[in-house]
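Only one protein chain is missing; all other protein chains are in place.
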């Protein structure tokens, strides 16, 4: 299906082409050791982007809110050490200028999908934008949110399906796999999938990852942590880092059945 | 139930006391004539606040986005002419300083319920805040959003239930009437209800208005327009202005059965 | 709104006329003492029907499934002793003939709303039918289910809104109050509301009861139990029997504001 998609180029990486672009890392950057360890493993498994939040939107004000600017510096350092690009959430127009030095791919979080001032500011910034679907929003509303960015002249928009809110509580959200081809057909933008937030529990991440690839996703955004039990946010849904390579092996097989490739992790530069 | 609620005072109006506080007006300020006409009728019917958006968050970027600062000036003028207070949505921290001159009650819209920088900024501003529930958000998340405002030292927070997203399409959203007592019990803040966005169609606004009052709502936020067919936004759900007084008469009867009062509209100052 | 409704007469009781018809009692008939006690109190408070399940559809096969035929006999006895009519769920065509002796108003449960053989059988039976809305069904589907009964020549159909499944977990279901006028407008049938199953917790039953009356409901179906902590099913949502009269007093006030009456409980025959 990717032939009808207008690929988005982020530095040397093309989202929406034959490569299935893997973005992985912890929910939040917590320490130098944590993010460097994650970077090494995900790079060796074929990931192209290191994910990690520095400014976290948490449901409760008492929850860990991220390391802020220090978090971005650590993310950049870890990514550079392993030949990875960076993807991280931007909350506010005021963060954009600094973000340019640290973040290659600017994520708009699910809770901000309809934050129009932010959509427009990132549109004007010309940074590549990863627009997550609001968990209470229709595909139609998601497409309109993307149009706010596009209309500012920024064509580097990638959509990210991450599950919607339903009555089912066995998972944190219900992954809407059909949204992948439907959203592609609407705007011709690449669509990636975040299986972690939908699953809410690591046991179901593999199922959602493989399903997403079979649904035609152009990429994956996966949470993995060296020691999820100690994670400061979203630990229960993080794949244990030591199990990430095996997950990527299974993913590669399904990707190949779909005519997609995941690079072998030769890009590992140093420890 | 209002005895356990910590009332919020906005100039001379108390939300969460024995008065059922009515806030009404058009979705968006469109013209001087439109907003003045609305102000006169809603004041005469017992409303205390004139509502009207100047900066609209619209799903599609091509939809009418509001008159901006001019809209707020017209809202203020119309409210002052009829002894009303004003309630209007603020989208962005940058709007707060100017808003102080025009807006008595700062609304955080449903799409911004989890916009943490905005919650914190309005917390610091000490403006009275009307926090709408995100249409995809649980009561628990709504309460946590309110805590972001409260923790900045701003205790003037009123919650607004406005319907949640469900599978039922006969209405635009499904009004969650039980959220009124549940949210009150959680934080002790007053809760008002917006029946208009839940209904999506004016035929069902009366039902939802009366239900909200019977559920124990401390106030109402109702859209009314002199000529809904020509409204630039949300026309289908606006009560026809000429029918607003009759709606208020029915509302007053249910309010009285609940031990609440709606002032008679003696506050009309001039035409 | 009841002027446009085609009233349904069940023995001496008219549903859809000026009277707000109250149906109350325990979820399940458990013992002679329990059902007689409930009958006395609900009759004294103005209820016209005694509710009580004898054949329960429980989610889990290990849960209490009801007393069966004995349950119906006890329900009839208790109702007769207090001048009440009976409403109880019928699961299966094979129960209809016996039901005629015990049940005045045949309830089709939420889980059976689209059980077409049952709909047709009760249509042919000419018993008055109380058709609950499926918790996962749209108003449109509910109306079509009613048409299955009507098309067999049975015009004595009353609809019952009882909450739909949504993402909100603070209540067991979300009561769709707008469904009351919408369903009435579609078929002209009376609509009653069950606040108990929507609430799931007795604390919220009052709110939903009063909201339903304000929404224009033609009747109420409320669970009440002498000792909910010992109830064999749905205890947490049952109003404590000793608090039922106070709930009815509040309900009466809202009903009167809506132009409806609830009879005073002069119909009490014996203790």
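Should a chain be cited, it is by its letter among A, B and C, assigned in written order, with residues numbered from 1 in that chain.
What we mean here is this: contacts are C-beta pairs under 8 Å (C-beta built on N, C-alpha and C of every residue); 3 or more make two chains touch, one makes a residue touch a chain.
Every value quoted in this text rests on a predicted model; they were computed, and no experiment measured them.
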Chains in view that touch the one left out, judged over the entire complex: A, B, C
Which of C:14, C:57, C:96 or C:185 contacts the chain that the document leaves out: C:57
Residue among A:83, A:181, A:236 or A:263 touching the omitted chain: A:181
Residue among C:71, C:134, C:226 or C:265 touching the omitted chain: C:134
Residues of chain C (touch criterion as defined above) contacting the omitted chain: 57-62, 91-92, 111-112, 114-117, 134-137, 140-141, 144, 147-148, 151, 164-165
Residue numbers in chain B that touch the chain omitted from display: 165-167, 169
Touch residues of chain A, complete complex, unshown partner: 136, 138-140, 164, 166-171, 174-182, 185, 198-199, 203-204, 207-208, 210-216, 253-254, 256-258
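The definition used in the following text is that only the chains that are shown with their structure count from here on.
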Busiest interface, counted in C-beta pairs: B-C
Core chain by centroid distance, with centroids computed from Cα atoms only: B
Equivalent-chain rotation between chain B and chain A, CA atoms, steps of 5 degrees: 180
Remotest chain, chain C as reference, centres from CA atoms: A
Whole-Å gap between the CA centroids of chain A and chain B: 36
Whole-Å gap separating chain A and chain C, where each centre is the average of the chain's CA atoms: 49
Residue numbers of chain A (touch at least two other chains): 165
